[in-house]
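Notes follow the structure.
A protein chain is absent from this complex, but the other protein chains hold their places.
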């Protein structure tokens, strides 16, 4: 596989992760996963059919082929480390992979992650053998500390979940990427293919997208659009982009022809 | 052809225009044109082999298949309307298509276009039967006036030529797109796939890229990266992107599972 | 006078120009002019009491002391050069100073200026002995051409009139300032003291503010706030600001004390 993304010794050829919320139906979600080319799909644990109760999306796991996709349970809804750890364990007990996207956001308005509880839960889960992918504010020091306790990635936010504001935390993301020893996955805020491309051009290892695909008029086509932009951004990063310049630089010659 | 770009009754399936300056060789340029999927290639007139004189790139036209690409002569190097008109006519006399990318930039530092001379030359060239694509500052009123004299597109700059600063003139480009009755091609400043995608997401009809592809370590692969980002941006525009929001919007449910 | 602004041989100690539209009353306007310290006040010609007809603001000139302020008639409402020239002459004939803020904006939605008509009117008015201050898009080439025909300043927009978006045209304004041989007055878009300060820090010679002062809950106090920010920005420009840096630079020592 050329240029694979490697997380905890597992290789992925796609660098686009997908969330599964907000789709009009499980069928629409399944189709978008397919065209997007994604190989990592995150699922809120409540939605997973662990209990058999009444959520219309409860059978969501039937629509995600575990042979094809890594199902990444997330702890969305957890208010603190204890709840997050409990959720992760329930998922593993129910047979889901022992991977977890760690999300702890006590704030209901902006859904911003709690750095203290996230580090605490990460330490516990790493020790218990989980592969931990923590969702964090774009905080380079926190990112380092999480790496040090053994998380498999860091997942800094570009902007608040569902805000579609792109890479508003550009300066901090740049530092996180520069200092990271694990893959950096930009999560939250990515509301357009140009945002995804920019994250990849900056050197992010992957991006996670949900809202913009799920609520598009055609999630399938939008999934493919994001996949193309992720590939384009990754290619540009690998090939090297020109620096910004304050002055212009002629692409066409300015003299000659007319002067003859 | 689904979703074609139509300029002066000619249909194009690609929305990526390429410039031909700065490539390491004519061969490298030819290969990048091919992978980029472009159908419109702009050539500085001096480079075109109209005179047989000593420019090492003088035989550039031998590397651009006129059956496959629209060769779009540009008037780069013209300081005023008179020079631009003269250049356009020389190109037509030499057998090039009667299309012209009108560029008049008296300023050697920033290569910014002259609005007065550009309008003047556009009027003359339209009357003489040319299909005129004028390069302009991101000036909505000028864009309107050019349309009124009959130009086939308007080509506002995102940022100065070769600056790679992206869509720095975002607000003005948005107004130009909103008011345009001819295709809007964003030209200059596009230094990364994310910039190209953003222009397309805003509703631009096409973009012109040169430097970032020409000077990449592998122009062929970079050409393909830009093509993907242009397609991604166009798709996103057609499908509709979510609005930016000040608050977050949960993609995963916040309640339930844990409470049971 | 230390650091005076000189326009057409007239010296001003304040670098804040004020517009007179949108105030709750002529009295409120008069008071705001006073606290703002401004010395240049622009008035839409229709409002000036040239005709005696029914506009409730028609007596606006009675509220602006011509000994204290330069009254700068503007041609707002003119759709082309001819109308602008006519308006300027009417104002002069009515006894107003032979200065004119040249505004020609045919577009009613964004009120963006017309580069062609503005240059045409400027040429005529300069020849007829007017001191001409043209309102323009942030177009460096146009700015140069206006200087060449003899305008006393150039007044590029930061963003559309009344949009309060600040210096959205940053890159172009920077080039205009770098190349200008006449004072550069940033006009339109300045909706907060920070915007005014930024324009001055970039090296603009003055700014024009209207909406943000006129519609404030207390125009007098807001006028003073803008005056302070203009002074602060000017001082910073004169004294020199540090460059932006990608890395941090310690202001406090990192070693020593703790190690002893």
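Should a chain be cited, it is by its letter among A, B and C, assigned in written order, with residues numbered from 1 in that chain.
Just so we're on the same page, contacts are C-beta pairs under 8 Å (C-beta built on N, C-alpha and C of every residue); 3 or more make two chains touch, one makes a residue touch a chain.
Keep in mind the model is a prediction, meaning the values are calculated, not measured.
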Problem set entry | Touch with the omitted chain, as defined above, among A:28, A:94, A:112 or A:126 | A:112
Problem set entry | Contact with the hidden chain (one of C:15, C:30, C:120 or C:165) | C:165
Problem set entry | Positions on chain A where the hidden chain makes contact | 105-107, 110, 112-116, 119, 137, 139-142, 144-145, 159-160, 165, 168-172, 175, 179
Problem set entry | Residues belonging to chain C that touch the chain removed from view | 19, 21-22, 44-47, 50-51, 53, 55, 74, 76-78, 83, 86-87, 103, 108-112, 160-165, 191-195, 197-198, 201, 210-212, 214-218, 221-222, 224-226, 228-229, 231-233, 235-236, 239-258, 260
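Heads up, the rule we're going with is that only the chains that are shown with their structure count from here on.
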Seminar exercise, completed: Between chain A and chain B, the Cα-mean centres are separated in Å by 32
Problem set entry | Inter-chain centre distance, chain A versus chain C - centres from mean C-alpha coordinates, in Å | 46
Problem set entry | Rounded Å distance, chain B centre to chain C centre (Cα mean) | 34
Exercise. Of all residues in chain C, which are in touch with two or more distinct other chains?
Worked result: none
